[in-house]
Each structure stands twice: as structure tokens, then as C-alpha cells.
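Have a look at the structure below before the remarks.
All protein chains but one are shown in place.
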Amino acid sequence: MRDFDYARAETRADATSHSGAGAQIIAGGTNLLDLMKLEVMSPDKVVDINRLDLHKITPTDEGGLRIGALVSNSDVAAHETVRRDYEVLSRALLSGATGQLRNKATTGGNLLQRTRCPYFYDTAMPCNKRVPGTGCQAKEGFNRILAILGTSEHCIATHPSDMAVAMMALGAVVEIENAEGETRNVPLDDFYCLPGDRPDVESVLEPGDLITAVVLPEPLDGTHIYRKVRDRSSYAFALVSVAAVIHVVDGRIATAALAFGGLAPKPWRNAEVEQALIGNAPSDDLFGKAADILLADAKGYGANDFKIPLARRTLKAVLRQATETAQ
Amino acid sequence: MNQHLKMDKKEADVIGNMAQGVIGTGAPRRDGPLKVTGQAKYSAEIGDGTEAVGVFVRATIARGRVTGMDRDAARKMPGVLSVIDDARLLRNPAQGTSNAAPVQDPSEVAYFGQPIALVVAETFEQARHAAQSLKVQYDAQDAVTDPSDSRAEMEHPEAKQTEQGDVATAMAAAEFTVDSTYTTQAQNSAAMEPHASIAQWDGDKLTLHGSYQMLKYNRNELADSLGIDPENVRVLAPYVGGGFGSKLGISPEAVGAAIAAKELGRAVRVVMTRPQVFEATMRRSETRQRLRLAADSEGRLTAIDHHASVSNLPGEAFSEPVAMATHFLYAGKNRKYSHEIARIHRTCSGSMRAPGEAVGMLALENAMDELAHTSGIDPVELRLRNIPEVHPENGKEYSSRRFADCLRDGAERFGWSARNATPGQVREGEWLIGLGVASAARGNILQESQARVILHADGSATVETDMTDIGTGTYTILGQIAAEMLGLPLDAVTVRLGDTEFPPAAGSGGSWGASSAGSAVFLACQKLRQSIADMLDTDPSELTLQDGVVTSANRQQPLADLLNEDLTTIGHIEPGETSKSLAHAGFGAHFAEVAVNSVTGETRVRRMLGVFSAGRILNQQTATSQCHGGMIFGIGAALTEDMVHDKRDGHVVNHNLAEYHVPVNLDVPQLDVLFLEERDESANPLQSKGVGELGISGAGAAITNAIFNASGVRVRDYPATLDRVLPGLPAD
Partner (left out) sequence: MTLKTTLTINGKDRVVDADPRTSLLDALRHHLDLTGTKKGCDHGQCGACTVIVNGRRINSCLTLACMHDGDEITTIEGLGTPEQMSAMQDAFVRHDGFQCGYCTAGQICSATAMLDEARDGWPSNVSDTLDGDVTLSEAEISERMSGNLCRCSAYPGIVNAIRDVAEGGSK
């Protein structure tokens, strides 16, 4: 870990003014310090925002929920309203990491988790995400946990979050404040960038930006499911995960919100998959078509080829379960 | 005043005639209160905070020479005291019991991740960053890093290519045959305490607090590495945070700490980082095994052929002894073994819990399951039919063996008869349920050991030996043996371990620790009993010692009243004729119930039973825990553990505990362990056998056999991660 200046922000303005180029905001620190110890990330300055007043969960005027950026993953998962109205989010959080990590990890930080790609994590390896232009070792290497959708020739990393997958399905919006004190709201789907030829750029955040909250819209009716498939029964990253909120009315799927983890460089949402479902009676054929759409452009890199049938099977099972319980 | 025994003949039971009654009971661990309150100090915790800190720099090529490093730049970094690339630094740890230095001179790089320099600084934070910043120049050479690379040099040790009878003819004539190839992946012991040492010199005398399993060897290995007299080396390891083989031999951090401490004239602490533990301590070799079995119409084996391919660095003497149990477990007239070692540039391979059996029995017991399925004979019955009268290759009698009872009693206890022999028939929602069985066997070994027992004038006792307790329960068991023999409450016995100043024991490894060190304690106590008897002018057999009271004939008196001074004895056990004339092993049977998810291929172990015959059980609780540990290693081997080497440069891809998946709590159901009553008169005077490795032997195969029974998917490539199960599952 390289030496750095430590600054404790007492106000948001403090935080944004400190966090220019070369600085990193630290909240829970569970991923940042992990990476700093390995010198995968080496900020000049670390801005501690834990004293900021971003620890609250409050209802919004629109009937949704505003989750402060510093609310811990544990507190979000255990929050009464989240449990009742956004079950998929609670479930996703509880499936991630461990009790200890969830107590420390924050809402804002979770969104910004870096990939678990082993070549990104090893500074002896070339990696376009860590050092742009050095190449990607993962494509021809051990890529079992890596992406099959949304990749580029430069990077096939996956986004490791569970929380963000559920938030993607729920249509969450990220609230960001910049150094000028201006706030902007970015839908989560637009918040993340696909790797393209700049895999080092993972989100629309600019230097000086501070995530202040994640805003959930009104609750979605229907059955909430978060299904995570992984190598251990606990404490393992998703190989494939599906967040689903499916509402069946009069024997037909009225609304469907779906997002996927473990498949892509960002929590993956494909509106066409949902459109294919909406208005139709649940059936294995229909679910198969939805999976066809989801995986139409899927590309395996060898060790991760299995994710294509696994995603298909998992999606179908989730849809089966969601529509069975709703009927 | 010593008591020596060479195990040349059967030894009658002595312990069983003692009065105290603390042997065999589940006495709680003596070191428990210290460990649960954080007061037990492990190797990295001995310092007073003023020691300098060393962090290793790793090689980032698979093979070649270090031609230079930017030492000056590193030396100028804050707090940096030294950059050490001394030719005495170790390339890799010593193999277990080697008693001499392993390959040295880190400037010759033999594998990716090899330690090549040690950066020492005032603080850990400074040393870590300086180590990460050190620029190294190499002259890289082409390296073969994959055992399946056609360029890999294959070695075929002559002693390991054997054939009795004619396997080919037996295969051709057989009613039923199996011919299957299995692969297992490299594994890491992943003890929770990383390798750690603190070294300090006083003139020519070196004191090393190090996390090691076998101190009498480690002392010599360290001395040899440094080129000094072992008399000048003291190694201490009173508490060891797990070993499982990875701390058998002296490792790079001990030698690095010693060299740095000498150079700087102050104590130096070196703790390997978790990635370094994966990259630069011993791994278990991956294996490729071909098993051929031939059987008659009754399922009686007529031939066994076990071929094993393993790998190691060029020149390393160790190679995973895959076929160990295959030699003696089952009958069969025609037998063939072949063994090849691919010389490749990967992390050194060495002993990890039950070297040989842990991987060899996965293949053997899967093959037996395949034979059961092919022949339509129940897997338990098939095994029972193939238990040999005597060692099938050398005709030796078994020292003791309740193998058949383990299978029978286990089947009964587990509810085996409810198993549906046709795979894929039992379903609970998405989950397919199945049962599997596998045999367990692990060679039992006695090793030379010494222990000192001091019977104090106040009637208490102290046991001293350089034996270690790596979680195995040594503190408790040696205390129990002394308490039993001397008729003292357990609390009246103090056990001091892990210091080369004490008499040398066999160390923890090969499951021989408790029996070997315990026999030395037993012998010392036997001598003390003789001394007490002499004082009373009687024979030791006439003595009853209990709760600190001596009863002889009709006289009763407190032991302390009899003693005027401390009595000190050293017990000394050596293996003898019995180890040559008989076949020695612990036996058992594993039963597993698994659920395989028909959608995803995920497997969950729902129930598991291990039944073992392992001689006298010295402590029911610690022995049970050892078997739990072995069985859970079996769960890891079967389902999750896979140390991945990049095929291009051999580097360990998942060198961390997030992606090298040791089982977590939720992966493990409550496990059932049953020990059958057994005494082994030929093993050692305690009549006990080792259990630490018996529990892993075969355990994983019971799980993969259960996966087959559940789903019809025969996974032959370990571990059975979901991607290996998925292709065989019914269509979505």
C-alpha cells in the first residue's frame, strides 16, 4: 500500500473538494483497502466520508425510498420497509459477502465494487482495466468467473455486486453531488459503463463527485426473487444471479423486472427480455424465449462457457417459481 | 533415568488397567481457555513491537535468473533497513522430515511467485510497500508449467512401476470391468495462520519462534540452511495455527527472518501474506489417475491397475504417493501400479493431509462405485466381498482391522438400506437426493519419540517434549496419558510443548503424533511407576494410583507424602519389528447424503457419517474433531477446492481465500462420527492409531458417489463444481 494523505470530511463540500483526481473516497473500505493493500489501487489521498450525514433511509415524496450512501448493507437488508416492499433487494444483500462485511460495506461503496477478475487483482499481470493498454490476460486465461455479455476485446470482467443487481431490477437512481454542490440523478442502468476500449472507466462518476444516495422508485407489485448460483453455499461471488420481480394478473404476466449478476461487466438488464414476457401467459416455452433473447449475444471464453446454459436454466427456474407462487 | 522401548513385539494393555479413568474420555482441551480468550500466543505475536518487519518479493517469471534489482531505490524508501537477496534464502520449503535445507539461492527462479528477496523495514506498512515497489530484472527462460504440455519431462521412478500377476489377461477374462480416468486439482493446506517466524540472535545463538509442525527436523533444516550448528538453534512453537502438512518443513520466512535478524542485530518478524502462502509454500499436486478394475461374476476383484501422474519441480524428491491405499485395501490377485512425475515449473508440491490416500482413494473409491453400478452389486456389499485375508501383495497380517464392521455398522447407522440403487430417482422439488459410500484407510506409523516427565515432590507432574499441538489435541492427550499412568487428576499435570530444548518427539504429521509422543510419555510414566513401586518395595503391577493417592497391598497414602524430591524420567519409543512384520493401517467407512440441484448443478452435503476403527481412542472429543476436520477436507476436495494454475506461466490464479474455496460453515452439516472399539497391540504400547488423516481418506469419494446416485452424473474430474455436473443433468 502506497502512502497517502488521509483527510476526514466533515461536510459534503469537504468531501467533494478533497476528492479530485488521484483521490479516493473511503466509506466502508472493504473493497478499496483490499485493492490498496495489493497496490491495484494507489490513491494519493484518501477522503474518509464516514462522518457525513448520509446514514438515513427515508421515504420519498414519490412513494419510493431514499437510501443514504453510507447506510450499511446490513442496515438496508434489515430495514423494515426494504424487507416488506423491496424484498428482492433485501434478499440480494443477504446473499452477498458475510455478516461482518455487510456491517461495514456501504450502499455507495457497494455500487463501486471492482471486478474479482484475477488478472485485475494481480499486479504482475497485464490488465486493461488496471493499466490501460497493457492487454487482457483473462480472455485466454482462467476466465471461469468472467463475463459472457457486454464484453469487449479489451475486457471481459464481471461486476461482482449482488445489491446492484437487485437495484437494477428495481429501477434505482443514483444521486450524485459534485464539487460545485450540484446534484444530478442518474438511473443505475446509465451509471455504469461497458468496457469498450476503456475498461478502466466503469461509471459516469467524475473526480469530485460524491454519491449521496440511491433512490428506489415506488415498490413493484409481484413476486420478488433473488437467486444466486455460486461455488459455495455462502461467502462466494455469484456465477450467475437473477433478480426478478414478476407480477401475474389474471393468468398473464403483467409486469416483469429482471436483472442479472455474474454475466456482464455491469448488472445486466435487457428490456427486450421483459417485453417478451409481459402480456403473456407463463409457460416453459415463453421462458425459453426470454432466455433466448437474454443470451442471443452471449459469448463464452472457454472456462466460462457453462454460464450460458447456467443462466438459461436459472432464469427459467426463477420465472417458473415467480409465476407459480403468483398463480 | 530413562525408559526405552523398541516396538519389537506385541505389548499387553497397561493403560486399560489404570485407575484414574481419564483416557478415552472427552476431556476438554487443556489449552482451550487460553485459545478462546486470545491469550495463546502464536509465532508472530511473541515480539514486543520493536522487531523489524520483513516482507517477501515474489518472482514474476516462471523460470530464469534474477539479474538485478533496484536495491538502492528500495533502501531509500522510508523506514527500509535492508533488501536481502542472500543466497541462503529458500526457494521453497523443506519437504517433511527432510532434516536438511531445501533448495536455496532465490536468484534462480523455478516458479512464478518464488520468493526472491526480503525487504526489511521498521514497520509492516513500510516493508510491504517497499517490497511491492522493488524493481527486479530477469533473464527469463522458457518454462514448461503445465503437466499436460508435451514438452514436459516425465519421470518414471522404477520402484513405483510394479506388476504382480497379469492384469491384461485378468481384464480380458473378467465378468465386469471398470476403466476410468480421474483428475484431481492442486490444493493448498490453507491453515488459518499464515507461515510466520520471529528470529532473534544472541551472539551465535538463534532463537526462532516459528509456526512449525516438526521441530526436531525444523531445527536441523534451519541450521543447515544458515550453515550453522544445530546446537546453536532453538525453535519454539507452543501454538501453531494449523498445519495440515504445510508447516512440516522449514519455510522461506524462517530463514529470511534469521538472516535479516543477524544482519540487523535485532529481532525480525516475517509473516507470509496469504497469496504468498498459496504461491510459495507446499501445494498438493494435481493428479491424473487411471483405474482399471476386473471382477468375477460375484464382484470379486481379479485385477487392480492404478496409474498415477503427478507433478513437481525438477529435482524435488517428493511425489504424491497416490496408490498408497490401493496396495492394501482390497483383494485381487493381479495388481499393477505405475507412477509418473511431470517435472514442471509450478509451486513446489509436498505433503498435505494424507498425502496419497487423500487423492488416491477418490479415484479408487469412485472406481469401486462404478464397479458396483456395473455389476449391480450393492456398493457396501461389493467392498465387503473384497476385503483381503492378509495384505494382498506381501502376505503380511494386519495389525488390527475392523474394516468390515465399519462398513456394516455404518450402513446400519446411516440407513443405507433405504438407498435407491437406480440413480436419479429421489427428488425433493428441484433437488435430487442420493447416498454414497466409500472406504477409508490410512497407513498407521510409529515414529521415534522422546518425552520427559517430571513427577514433582508435591505430587503434580510436568510433561515436556518438543512435540507440537497444531490443533490435534496434544496438550490434552499427553496430559491424559500422564494423569492416567500416574493416577493424577488432569489438572495436576502440566504439559509443555513446542520447544527444541525439550526432548525430541516425532512431530505432528503422518497421523503419528499422538501415538508416538504419547508412547514416550507412557514409557516415562512407566518408569516413574517403577520408582514408586521401588519405594514401597513392591511391583508396579501391585500399585493403584488414583487421584494422587497410592494404594499398595492394604496401605494407602498420598503420593506427595512418598516423594522427597522431583523424579525426572525420559521415555523413549522406537519402532521395531512389528512395523516390518505386519501391515498397519486405520480403517473406516464414509457415508454421505447429498442433494444435487437439478437446475444449477449445485451440490449440498446433507448428512455424513464416518465410522472408524483406529485402535484405542485417547480422547473421544479431540479424535472426533480430528475426524470432522478430515471429513470436511473431504467435502472441500469433492466440491470446491481447486488451486488453479495459469496454463501459460503456472502462476496461481486464485491465490486467496475468496476464490480458493475452503468449505464455509454452511457447506457443512452436523457430522456423525463413530469409533469402533479396537486395540492394536502391535502398534505401540498405547494400542492406539492415528486419526488425523483417516477422516479425509475416501471422504470425498463418498460425496461424488452420492452425486452419481442422486443425479446419474459421474464426475471424474474433481472438484465437482456445478459446471462439471451441469452437462449431465436433465434438459432445462
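Which chain is which? They are A and B, in the order written, and residues in each are numbered from 1.
Note that contacts are C-beta pairs under 8 Å (C-beta built on N, C-alpha and C of every residue); 3 or more make two chains touch, one makes a residue touch a chain.
Please read all numbers here as calculations on a predicted model, not as lab measurements.
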item: Omitted chain - touching chains that are shown; value: A, B
item: Among B:Glu193, B:Glu320 or B:Glu693, residue touching the chain not depicted; value: B:Glu193
item: Residue touching the undisplayed chain, where the options are B:Gly54, B:Gly113, B:Gly210 or B:Gly241; value: B:Gly241
item: Touch criterion as defined above, residue of A:Met1, A:Cys193, A:Ala254 or A:Ile293 at the omitted chain; value: A:Met1
item: Sole residue of B:Val80, B:Ala223, B:Ala254 or B:Val271 that reaches the chain not shown, by the stated touch rule; value: B:Val271
item: Residues of subunit A (touch criterion as defined above) contacting the omitted chain; value: 1, 3-6, 26, 28-30, 33-34, 37, 46, 48, 50, 74, 77-78, 80, 83-84, 87, 90-91, 94-95, 97-101, 103-104, 232-235
item: Where the missing chain touches subunit B, by residue; value: 26, 28-29, 31-42, 44-45, 47, 49, 123-126, 129, 189-194, 239-244, 271, 273-274, 470-473, 621-622, 624-626, 628-629, 631-633, 656-658, 662-666, 668-671
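Basically, only the chains that are shown with their structure count from here on.
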item: Distance between chain centroids, defined by C-alpha means - subunit A, subunit B (Å); value: 41
item: Subunit A - residues contacting subunit B, complex; value: 1-3, 37, 39, 116, 118, 121-125, 137, 140-142, 144-145, 229-237, 239-240, 288, 306, 309-310, 312-314, 316-317
item: Subunit B residues within the subunit A interface of the complex; value: 58, 60, 78, 112, 125, 128-129, 132, 430, 599-602, 604, 640, 644, 646-648, 651, 653-654, 656, 658-659, 661, 663-667, 721-723, 726-727, 732
